[in-house]
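Data first, discussion second: the structure below is written as structure tokens.
Here the complex is missing one protein chain, while the rest keep their positions.
After this line comes chain A, so read on.
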Amino acid sequence: MQLRKVLLGLVTLTSVVSSAAVARRDEGGGKLERALSLEARDEPEDTKYFREDSELTGHYDARFFSEVVDYDTRLDTLKHMVRAWLLAAAREGIETWIAHGTLLGWWWNGQILPWDGDLDVQMSADTLTMIGDKYNMTRHKYVSEDGLVEREYILDVNPWIWQRVRGDGMNVIDARWVDVRNGLYIDITGIAETQPDSMPSILNCKNYHRYHVNDIWPLRDTTFEGVPAKIPYSFDEILITEYRSKALVVTEYEGHRWNTKNKTWDLASDVPAGAEAEQLNNRVREPERYYSVESGGFFYNIFRLLHWW
């Protein structure tokens, strides 16, 4: 009789504890839901501004797309495109720096990673607003240094740039620098303090990448693909946060191998790429958490307690 009452007490206690935990979680969730529903009401259903040809892994702007280009054409397009962007930005006084995979390419050898489908640059939200006002839909001619290559690019700013949070995920890219010949492009994203009160000095781009002001500024001067470029102050830490330190170590990736002599990524047919590589990567991926002691879970702990009592 007494034991049963004690057990009853135990059950009451657990329910009180867990309901308290659940209740607190619900509170937060409720807020989030309300915010989401507000946004949903304000916006039309299909809000995506930039359209890619999604069949083609999303690396072409649909308006300028005619056909999928081959490996060499793509590399050639991207190299001249990023040079053109960096030169044009410097000429016009637009503060921009390279980011994500493009920054990783810079780390390795100051060039783009040949398997990268698109390029990423960033700027502050203020600069983005400025180029939206001043340069939207402007066309820019480019002649390569040796005079042999002539290209034309369009700077297209997403009209959704005022929305500094991710929203429905349809407009995470703020602007594009598009090669009008084939629709390949550079992604331009703005970063801004989205919560200056609760998280001052924390910058966000819409894709949930988060930076501290001091990780970005003061920017460093360097060169990329042979032209002057800027990179974030703490490029090491940004790269390791975004790609883990393995990205600074692995010398075989996506069908390419690092050539230690020439310091270039060369095509290698024996290095797996695509889905096959993903599988292999999954297999050798390191565990991300280590446990010294098994926590054993909640019910096991109750059992253990009762047992030893």
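Some observations on this one:
The rule is simple: a contact is a pair of C-beta atoms (placed from the backbone, for glycine too) under 8 Å apart; a residue touches a chain by one contact, two chains touch by 3 or more; residues count from 1.
We take it that contacts and distances are computed from a predicted model.
Chosen from "Cell cycle checkpoint control protein RAD9A", "Metallo-dependent phosphatase", "ATPase, V1 complex, subunit D" or "General vesicular transport factor p115", the protein name that UniProt gives for the omitted chain reads "Metallo-dependent phosphatase". Within the set A:149, A:213 or A:227, the residue that contacts the chain not displayed is A:213. Of the candidate positions A:72, A:133, A:146 or A:221, contact with the hidden chain is made by A:221.
Screening A:60, A:235 or A:253 for touch with the missing chain picks out A:235. Listed for chain A, the residues touching the missing chain in the whole complex are 1-2, 5-6, 8-10, 12-14, 16-18, 20-21, 95, 107-110, 201, 213-214, 216-223, 233-237, 240, 245-246, 248-249, 251, 258, 260, 263, 288-292, 295-298, 301-302, 305, 309.
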